[in-house]
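The other protein chains are all here in position, but one chain of the complex has been omitted.
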Amino acid sequence: MDASTSVETHHEPHEHDAAHEHHELGWWRKYIFSTDHKVIGIQYGITGLLFLLIGFSLMMLMRWQLAYPGQALPVIGKWLPHIFGPGSMPDGKMTPDFYNSLGAMHGTIMIFLGVVPLAFAAFGNFVVPLQIGAPDMTFPKVNMASYWALFVGASIMVTSFFVPGGAAKSGWTSYVPLAAISDTGQGYNPIFNGQTLWLIGFIFLITSSLLGAINFITTIIQLRAKGLTWMRLPFFVWSQFVTAFLLVLAFPPLEAAIIMQLMDRVAHTSFFMPSGLIVNGTPLSISGGGSPLLWQHLFWFLGHPEVYVLILPAFGIVAEILANNSRKPLWGYKSLVFSVLVIGFLSFIVWAHHMWMTGMGSAVSAFFQTTTLLISIPSVIILSAFFISLWGGSIRFNVPMLFTIAFLPMFGIGGLTGIPLAFNSADLYLHDTYYIIAHFHYIVAPGTIFGLFAGIYYWFPKATGRKMNDFWGKVHFWPTLICMNVIFLPMFLQGMVGMHRRWYDGGQGWNVANEHTIWGLTGFQWNHPISWAAWIMGLAQIPFIINFFWSIKHGEKVNDNPWEATTLEWTAPSPPPHGNFLTPPVAYRGPYEYSLPGRERDYTMQNEPVEPAERSRRKPAAEPVLVSH
Amino acid sequence: MNSLALINEFLGQPPNASSHGYQIDHILEFCHWFMAALFFGWSAFFIFVLIRFRKRRQPTADHAGVRSGISTHLEFSVVLIEAVLLLGFAIPLWAKRVNQFPPGKEALVVHVVAQQFSFNYHLPGPDGQFGRRDVSFVTNANPLGLDPNDPAGKDDIVTTGELHVPVNRPVICELSSKDVIHDFFLPSMRIAGDAIPGLLIPIWFTPIKTGTDEVICGQLCGLGHYGMKGTLVVDTPQDYQAWLKERAELAGGTQGAASSQSPGAPKTENAPTQPQPSPGAPQQPKNKPAAPAPSPNPGG
Amino acid sequence: MEIPYTISTRPDTGLWNAKVGIWLFLASEVMLFGGLFSAYIFLRIDAAPGMWPHGLLNVPVGTMNTAILILSSVTVVLAWASLKMRRYRAYWWYMLATILCGVIFLTVKLAYEWPQKFEHFGAYIKPEALGKYEKYLGNERRTEKGLEPRIEITGHLHSQNAKEYEVALDPVNAEPDNPAMDRPHFFPLPVTDKIATIEKEDVERATMFLPTHSAYFASYFTITGLHGMHVLGGVLVFIYMWLPVSKRLYQRNPEHLANRVEVSGLFWHFVDLIWIFVFPLFYLL
Partner (left out) sequence: MNNPPDISQDPKEYEEYAHGVQKHVRAYLMVGALLLTFTAITVALSYVDFGTRKANIGIAMLVATLKAGAVALVFMHLAAEKRLIYRILIFTGFFVLGLFWLILLAWYDYPIFK
């Protein structure tokens, strides 16, 4: 980085400080309160994985209730009341309130404590600075603060399970007035109750995301290595860049809404409470005059961009691994970048498609239907480009690539089933049925989660210098893929037959779920294969967990660039030292120079200078390959 | 068109029983065919590519890759199909739902008032006039707070749980709620709408088959949400008149506030925040753009 | 490798890191207050007649606080300019002035304005009982003139028993038919010694001027509270930069300190800017 020469003149005293610090860092400063982006990335990663596991465990409990409603949960059923309180599962039988708590917390934990910390914060922290050739994030201390804000928020969320009355139970969407009146009254502490803690925890999570996102954007803008122009950025960096913008601009309105809901609960205001509410036969004593729809607007103003926060990092990871293992440049790099920017932009103006049933008129719903369909176009472009990238490749089927390959059709199913939802008239039938659950789980579970698994297997060697075991990786992959489909495919059928989400009895008491058979089973009976698949999938994660921890110490040692990749992170040592690069890297070419004709190796790294001979030879191929649409 | 219906049936959708429902099914069908075409088309390509270009078969990759613009055509056709579905079907359909309500005389108007965890129905009775409702009159026997002093309300019919409507006559349901947000979903009528406190949301449909349908609450509304169901009975006109008569007799006895057989749903949720003075009480929920209430309205 | 562009600017953007960072932060703040102000607007346009009070806040004090914030914006920018001109003493004084402004602002808010509200009482009268209290409300004349009805009686709660409230009336309710009371006054009028007795039976809702009083006070306390927390944050940062540590940083690298002041100054101006909207929306209109 040439600027360092000039920086030095101003910096000198500073640099000495820093140099001293490095050697004297104690264990705490090095591993716990570290400001090094790689350590923070790993902290985020472990936290995210842990919460994925927790979120999944909550869901496995719920799946018992859905398949065998009202029956006592064998074995652990006796234990759970000791953990979650006597009101949760008396005699091993789940109560409706506890079911609702589990559902709301599954959604919240998976999204805000599982995927966002892992996909955005962990990979963003660990990989982005390395990929852009930066020594660290721009604001290392803010980075640390952002992790610890997450930690506090997460602790509050977890604590909320153990207060009287249990955790929040109004869905991850916390629609008011339900959320505002739940967990109040007798037996509930005014502050230490599920919903209030959910709100307070959320404020910390939002703070964490905001600090992190600001840091990412600044880092990507300011710290790109010399020669790393915008159009030479790896696609992963682009996707993180757009994701960070979504967080910075979409989260604050939700924060405003959360503050208002908190006021409604703690100071008894009525931001979201209309006049004349009668709950349980008793009129509520509040000033009234608020609007329940205001909450929904502010929530979904974040809520929709948030779903792209869940998917864009996965797109980025998939793009890297796809190019690497097909030994080919990504097809249509420019249109990919363009598409991801368009998604980012449009995702702010589609939110009301979650509110079709709220009495929307024809003009506004026409607007939101149009934007919702428009936003599907860039997704189609991205997915098409990924598919076409494979053509003419030399495809290696290693573990990261397996997850990547599975990602594509799985995301395809999830995305395609978003299209009927985008038409409000079709959504009249599908709204809040299991069709919705299936739609988005296909995107986030076999989609995003597979992207995350792929990323973990792929960048593990960079973080540890060792590879995760291939065989056990495959043992992890195949059952997980099969189970995912056994879980979520039948949910489309359940949705089409009319079964609704958030049903504590799994549909047992409903005609729609019992009268019609589809493919040989009634809607309710489909719960059995689904639940069993979920539990088997739980078992299938054990090889992963063991492989993960075992490989840190005992995995096969590999060199700095085991996948023979091209981007800058592979020029750093594994694991990279403090400051990352031994010499400031310089980028001379695009991110995916695989299989350049006339080269000995089938990959050319970004920091390899362009030879004069090559310049004339590759001219035609250099840009036009990036066919735009 | 009927052959198209195959895919929905194949996916388990129960038959439609309303006059507009087939249109909704069609748009779903088109979507599903369209999705199937894209999915199987791309899948075929995908599987071929994975086999044809696996490393063993293709040891070195081709740097340039695909040069044809076929994908552009594909994307263009996706845009085209979506545009047709949107402009040709979805937008007109919705406009019909929300802008072209059948005239009040022709249609049967029902006020649906949701609460944790049941649906209450308020019908105007023989005089065709809805009685005034006010929060301050709400008691267990009078769940909707029907004003006993309002003559228009004397013959009103209030029921809980079961609603009868005559076949082949448009029904307008005005949805509102006493406590939290619910959703009034009639699967075989292919219609739904949220019941939101403080708002009044009208939906309409015309049943074309007699029979009994389940009413589903489609929005999480508390611990009894899973049990919040109702029944919609589509009667022949004769049966409907008989039901009305029976109801009216019941109503005559209790002065407007008719019986309320709670459907045995679980007990309602938590107590209100502070049980102090009575709340600001608006009368009927007002549709948003409606003119301000004529009388000063302290609560709201 | 060290993190570059902490002090010098990156050539292609022309900016140093913290400046990009603070602007992104301010962008998120714009969205945050944007959400809150939207809520204010929607609550207000939906408010039933008589439900959005006017003239309840102390305008002279609000004006003074506005002036104080503006003044502090000037001093902070002068502090920055002094650093740029390498005049540390002037910087130190300007910074002190800024901190004092912030502290005064907060003190006025927390020790005077808010507590005063907490002591004020208001009772909304039930629609059917409005006629009974006509002498305090003056609605006949108001309807004639096409003004919004009055449905609340306000003042100081003298005493209450099981049945009644005794309220020392605000001038508005003491002389409801005086046209001078139709518009808010610049100087708040003191509570009169006229006492009204209001039967609890006729009262819809009675509270102090707390957030729960109405949508108006809910948004007033929420927005000014959040704004106050921003002021507090700014003051704490400024104190840090005014303490002797700043002198050491200045001696080592004056530009670094100047950048820090610029960044926190930007935040401070933004806080001022929010107040410029809060003041008319809540105090005047």
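General observations
Letters A, B and C name the chains as they come in the text, with residue numbers starting at 1 for each one.
Heads up, the rule we're going with is that contacts are C-beta pairs under 8 Å (C-beta built on N, C-alpha and C of every residue); 3 or more make two chains touch, one makes a residue touch a chain.
Only a predicted model underlies this, so the values are computations on that prediction, with no experimental measurement involved.
Taking the full assembly into account, the omitted chain touches A, B, C.
Looking at C:42, C:88 or C:114, the residue that reaches the missing chain in the full complex is C:42. Only one of the listed residues, C:71, C:106 or C:208, touches the absent chain: C:71. Touch with the chain that is not drawn comes from one residue among A:352, A:410 or A:496, which is A:352. Contact residues of subunit B toward the unshown chain are 98-99, 101, 104, 201-202, 287-289.
On the side of subunit C, the interface with the absent chain consists of residues 8-15, 19-20, 23-24, 27, 30-31, 34-35, 38, 41-42, 59, 63, 66-67, 70-71, 73-74, 77-78, 81, 84-86, 183-184, 186, 255, 265-266, 269-270, 272-273, 276-277, 279-281, 284-285, using the contact rule stated above. Where subunit A meets the missing chain, the touching residues are 2-3, 5-6, 9-10, 221, 224, 226-227, 229-230, 245, 249, 253, 293-294, 297, 301, 348-349, 352, 355, 359-365, 367.
Here, only the chains that are shown with their structure count from here on.
Inter-chain spacing, taken between the CA centroids of subunit A and subunit B, is 32 Å. Counting partners per residue, subunit A has 268, 275, 285-287, 289, 291 as the residues that reach two or more other chains. Counting partner chains per residue, subunit B shows two or more touched chains at residues 277-282, 297, 299-300. Per the touch definition, subunit B reaches subunit A in the complex via residues 8, 11-14, 23-25, 27-28, 31-32, 34-35, 38-39, 42-43, 45-46, 49-50, 53-55, 58-67, 69, 71-72, 74-75, 78-79, 82-83, 85-86, 89-91, 93-95, 97-99, 115-116, 135, 138-140, 178-181, 183, 185, 187, 190-194, 196-199, 201-202, 214, 216, 218-227, 229, 266, 268-282, 285, 297, 299-300.
Within the complex formed with subunit C, the residues of subunit A that make contact are 1, 3-4, 6-7, 10-11, 13-15, 18, 134-140, 142, 210, 213-215, 217-218, 221-223, 248-257, 259-260, 263, 267-271, 275, 285-287, 289-291, 294, 298, 301, 579-581, 584. On the side of subunit A, the complex with subunit B involves touching residues 95-97, 100, 169-171, 175, 177-178, 181-186, 188, 268, 274-289, 291-293, 326-329, 331-332, 357-362, 365-366, 369-370, 373, 376-377, 380-381, 383-385, 387-397, 405, 408-409, 412-413, 416-417, 419-420, 423-426, 428-433, 492-494, 496-498, 500, 502-505, 509-512, 515-516, 518-519, 523, 594-597, 602, 621, 625, 627, 629.
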